[in-house]
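Only one protein chain is missing; all other protein chains are in place.
Right after this comes chain A.
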């Protein structure tokens, strides 16, 4: 097995015999296989694939791709074929294309630069009229883990989230998670998309978007409120995998939003809508009303119940755990039958279900008692299944059924699987301690088993008997004697140790035998296991205290042996015991108490189920199975003591959960849930944070302006901006704004209001202790700068903040835009000074076009400088990142590693701005900027220079 692993990583160009090649190819391989067989090394084999990929014949290409996929499937490295494969990404043949997709997703991460070549194909496919093509383009685009395309992905996701086809929207929901794992900083934007998709009414989308929700923002419970009832109602029609995810999420949701139904005075009747007030004893904080189940809580329980009949075991388990965690105690038992039904499924399913039943059965014996026989062990069960069944049987044991269970256990003890027999003995021990009536019967049975031929069985018996005797040692001296006799034959260390401990502990009951046993073990002391040695020491010490006349010399002898033992635990113990029991002048205080220390009566051990504390985990989860917190596990919260506002789930009233205190321009309109969808969306775009607005409308804008063709750049197409962490600038300080603090940043998104404007996002925070009202933009200047104002904020709560977006047409100059920010009472003059890089929109073009355009923008329009570049930016990525962080430019593919090219247009006039960085030797680089706007060009050059020369 390990040889496989070795060969896996070193596969690269290693010599792989050509014979294997024939086997690797698929059976459909026709003529080409024979030809390929002629080549003798791996290198040449791939050469041959390359030739096939570059040929004109579709069938040859397909054949090659099939063989490449075969290589990938085997875990062999086929990355060097990347350039040849990626060329076929635009193929018309769907199967070929799909295989290329498979390849791309596998290797794009390793070959990021080349992977970028394929991006434009996907962008085109995203607009294809065929929904399958749109969806698969988005799937592949989002699966290519290349950080540089994050903004393109973002844009594509936003667009797909509003696609007409639910299938494409589903794919968008999947893409959200992919983008999030690639770049967690996109979280806020993704949450907006999730919020939008949560409102989707298609059953196809529901499961996927909830999955995205769970992965990206599981704590944003507030997003669920409005969709809660819809999700409950759609649930039955959602595809089975989605059901699992939604049910798990709703379980968490319900635990935060509803009151506990587990109260004494609770009313559960589904139809008793009217509360009846009877004498109420329990006084909890605020409410003294008897418990009434929230109708929404009931809705969830009612709508999940039919899913217990699902053929999908995961769905059944999900419903079962939902009932376990949410339903009133007396309703939980309806899941029992379904869970027992799952035990007829595959072995692995049984394993998980039995684990969950084991946890449940500790708390609720009654649920599974009628199904006791379903947990009987069969000789053909797998070991882990047997153990779990045994566990459950033990949990279910009561005075009434114990005789049946014990009879069953008797057959298990005789099992050929000795490990299982030993586990059964432990189970008997647990039954015996739990049910005091049968302790004696069990003990007798176990004593009989001591004469078993198998040592593991006997050893286990001894250990269990030891534990049982501790609970009632008085009348069992004969058993102790019997066990003392066994010492000669038993070799299992744990069992020997147990016997020695027993004799030591009850040495006064067997005064004749004990010294003899000590004599025997003293003889074999040196060859015993450590744990036996320790118990020998204990026995010696105890006997020395009770019967020193007979055992003094023996104890001395054993203590001497222990003093020179190899194990330091034993040496320590020896030293300790000697000081304690052998009186000498130095040991004063403690040795008086030696007898009380060593012969103190010890509490009997409690035999507990291994599943005792498993209920701290949500049932059905991986964490529960492992009994350890798995990464990404979401705690199930405790029931709230005071019921949260129920009205948040009313779809008509649009308000956030009060606890979050998030302000929002609210307009209460009484629409019914069913027809609110569309309007809601539009409204939100206008009123809520501006970035969400860019999702659909902006992208249309963008594509129209791209194809609309400004004269200067017919050859280029607009590109979505590369993501850089937004730099926030202060607009108004809290002190000068009388509590209102405002900061702004450039989100680098196409402005929704006008294509000549730069979009700016303002974040307003109220630092006062009173709400601010009617915040709006007042007078603006200077002339030549146009401002699109944000909608008036009616109210901003204390400590709350809100983000709004506005558009400013700077007219391609770095002149500041001044305007007034007004509240109901005050006016503040503020100004936004744009960085030159924010006045640009990224574009992309081919290398040839770039060179052509650059050729036209020489002389006056070109400015250049040679700079010393920071050593860490000599590779391609840092240069790109640095340029992009300063200026909103698009990356132009370059055939040379040392040259980086970037292109953009000015936002206002659409003039082309080109920039190139030519890395030279000795960490110098030549920086060139070409643009008609010479002022802008020189400012940009200066900024790029500072950025690139920094370390």
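We take it that a residue touches a chain if its C-beta (ideal position, glycine included) is under 8 Å from a C-beta of that chain, and two chains touch if they have at least 3 such contacts; residues count from 1.
Here, contacts and distances are computed from a predicted model.
Chemist: According to UniProt, what is the chain that's been left out of this complex called? Choose from "AP-3 complex subunit mu-1", "Globin domain-containing protein", "PRELI domain containing protein 3B-like" or "Vacuolar protein-sorting-associated protein 25".
Modeler: According to UniProt, the chain not displayed is called "AP-3 complex subunit mu-1".
Chemist: With the full complex in mind, choose from A:62, A:731 or A:927 the residue touching the hidden chain.
Modeler: A:62
Chemist: Which listed residue (A:470, A:574, A:623 or A:823) would be found touching the missing chain in the intact complex?
Modeler: Here the residue in touch with the unshown chain is A:623.
Chemist: With respect to the chain omitted from the figure, which of A:55, A:379 or A:829 is a touching residue?
Modeler: Checking each option in A:55, A:379 or A:829, the one touching the absent chain turns out to be A:379.
Chemist: I'm checking contacts with the chain that's been left out. Which of A:236, A:448, A:590 or A:606 qualifies?
Modeler: Within the whole complex, the residue contacting the unshown chain is A:236.
Chemist: Could you please point out the chain A residues that touch the chain left off the display?
Modeler: 1-2, 4-5, 8-9, 26-28, 30, 57-59, 62-63, 66, 69-70, 72-75, 93-95, 98-99, 101-102, 106, 109, 130-132, 135, 139, 142-143, 145, 165-167, 170-171, 174-175, 177-178, 181, 203-204, 208, 211, 236-237, 239-241, 244, 248, 306, 309-314, 316-318, 337-338, 340-341, 344, 346-349, 351-353, 373-374, 376, 378-380, 382-384, 408, 411, 414-416, 452-454, 620-623, 625-626, 628, 630-634
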